[in-house]
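Missing here is one protein chain; the remaining ones are kept as they sit in the complex.
Lettered A and B in written order, each chain numbered from 1.
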Amino acid sequence: MKGKKGMVLAVLLAVILSGAFARAAEPLKIGAILSVTGPASFLGGPEARTLEMLVAETNKKGGIMGRQVQLIIKDSGASPEKAFSFAKQLIDEDKVFAIIGPSTSGETMKIKSVAEEGKTILMSCAAAEAIVNPVAKYVFKTPQSDKDAVLKIFQQMKKMKITKIGVLSSNTGFGGAGKGQIEKLAPEHGITIVANEVYDKAASDLTAEVTKIKAANVQAIVNWSIEPAQAIVIKNARQIGLKIPIFQSHGFGNIKYVEAAGEAAEGVMFPAGRLLVADVLPKKNPQRELLLKYKKDYMSFCSGEECSTFGGHAYDAFIILVKGIENAKSTDKEAVRTAIENLKGFIGTAGIFNFSPTDHNGLGIDAFEMLIVKKGKFAIL
Amino acid sequence: MLGGMTAVTLNQFIPLPLAILAAVVITMIVGAIIEIVFIRWLHKPSVLRMVIITIGISILIRETALHIWGESVRALPYFTGSSVSSINLGGVYISSQILWVVGIGALVVAALTAFFNLTMLGRQMRACSANRDAARLCGINAGNMVTLSFMVSAAIGALGGCIICPITYVQYDSGTPLAIKGFTVAILGGLGNSTAAVGAGMILGILESFSIWVLPTAYKEAISIAILLAILFVKPSGIFGSAEAARLKEF
Partner (left out) sequence: MARRYLPIAAFAGLIVAIQLATLFSGTAYYLTQLTMTAYYSLVIVGLCMLIGYAGQISLGHAGFFAIGGYVTAFLTTCNLNLHPGVIVSLLGKSGALVARPDAYGGSLLTVHPWLACAAAILLTVVIAYLVGGPVLKLKGHYLAMATLGFGIIVYRMVLGTEFLGAADGITDVPGFPLLPGVLITGNSSARVSNYYLAWGLVILGMVLLLNLIHSRVGRALAAVHGAEDAAGAMGIPTARYKLNTFVLSAVFAALAGVLLTHYNGGIGPSEASVMKSVRYVAIVAIGGMANLWGALSMSLVLNYLSLRGYFGTYDDAVFGLILILIMLFAPDGLLRRHLFSDLKRAISRNPVEEEAP
């Protein structure tokens, strides 16, 4: 209750500061279920900070349609049972307008039906295809699909004439989904998987795994994970003298991993949204302005911390919601839901969203750019 | 974890060797404080009670670290060379940092063995471990010995964290699995025998690494725990420990 009171106070203060005395409309409640602590805190942490930043900014500008936004962040610690409990609480008790999150696919899948039953918009920040396929009426997601990331990599491989690959993936939902897509799509693109290894997400040494890959005599390695282990893969591969190209998933999109891997990261290629290369994007790119703004705002809000694509997913979720409300010109859940479904050409951090009643993700393969690590920085390939 | 994290933070301000030294000292002090605040004043605590208290403390430290350092992953730079350089030993590639780890590990074991066998302080500590009451009768300050042992083990833990974190990285929650593995190795080698612990650690590491050729890699962690259970069931004194010595201890 203390936190709530504090938030109400902050909202009141913001109202007074902005001089909006005239309108004492009830605040618009937006819930967020994020794993700020626990094994997925690298997702939930930036997401929570991004949302706090956006809500403070929106409220300073006078809120959405004259209503202040009240953000209720619940820390699920990546536990599905807590996500379930919080989703029920946010919908039944706090009567929130929409829920942003959860951070992980497992949690999202568990509350998909809760959101449907409660007729509340759920903007998931998790990547799994199953979240929006089959489509659930109220469930959307903002991250790009694994399938498009895999396709982007295969396109690059075709250019480089690579046909024999070794696949490494971590034992998480993210790793499993990527591995599944690679296995499914490889034959269509004339690529054979010679070695296929799954490792623990908390692994601290993967020499044995990369040695196995080396023995299989492959032309390139594809690694699919989202944890620190992906930096270890690169290091171990280079240490045992493997010099072939290494491809990573879009989970590599955090400069910390490049710093952690040091020199070994040089030349690593991976598909990613354009947030990471906002500085070097051509001037005419439509996303450039938004990306630079997010980068700058996040850095000043989080005292110098670099933004990551994960925070970007929460950013997109929030601005899509706001756009939906503006387009629907009301805060009726059903009207906003329809407005989001009809959103076309909307610029977000992950790409340009084109939603439809059958596509609740709205991103295509063009949301990805193939990046390469050059001199410790991301560059467009 | 604490050692590694502190060293990474300090390394932004002072050079690497100094940062590591400072981190080890700071962790040592934290170890001492924990012992004095939580353990020392207890009147003859049972070992089980201490185990539960330390589990609680480890959770607290982990959560505090999360709120201080945030969730991101950090690493120290390699001591020599870089992450791609490696030394070729007859076709086997070894990163230079591995040699640092092995070398410092050997040094620590040698120092500990010398400490326990050659110095008065070390012998007093062993006496306390064997039988606290008897040690006290001989005029040894058992309380101070426990504090000292906490400090030494905290310092070694911190040093270990510092030298391994260029390879494995450090994160707010990277301590707990290591603690469990550490306990496994200690039991395996027989408590209170650092040379045997090193041997046990090597056996465990090799078993774990080879297990991935037969079992899915994801089960790797479970292997070491299963070994711990097996040892506990069959020979709780450890494979290198003597059952008689264990029986003489109080727990």
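To be clear about the criterion, a residue touches a chain if its C-beta (ideal position, glycine included) is under 8 Å from a C-beta of that chain, and two chains touch if they have at least 3 such contacts.
Remember, it's a predicted structure, so these values are computed and weren't measured experimentally.
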Residue, one of A:E57, A:E81 or A:D366, that touches the chain absent here: A:E81
Absent chain, residues of chain B that touch it: 38, 42-53, 55-60, 62-64, 66-67, 176, 180, 183-184, 187, 216, 218-219, 221-222, 225-226, 228-229, 232-233, 236, 251
Residues of chain A (touch criterion as defined above) contacting the omitted chain: 3, 36-39, 74-75, 77-82, 84-86, 88-89, 92-93, 104-107, 109-110, 112-114, 117-118, 128, 134, 171-173, 176, 200-201
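Here, only the chains that are shown with their structure count from here on.
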Computed distance of Cα centres, chain B from chain A, in Å: 37
Chain B partner contacts - residues on chain A that touch it in the complex: 37, 39, 41-42, 44-45, 171, 197-200, 202-205, 207-209, 212, 228, 231-232, 235, 238-241, 256-257, 259-264, 266, 305
Interfacial residue positions of chain B with respect to chain A in the complex: 63, 66, 70-75, 77-78, 82-84, 86, 88, 93-95, 167-169, 171-174, 177, 209, 212-213, 216-218, 220-221
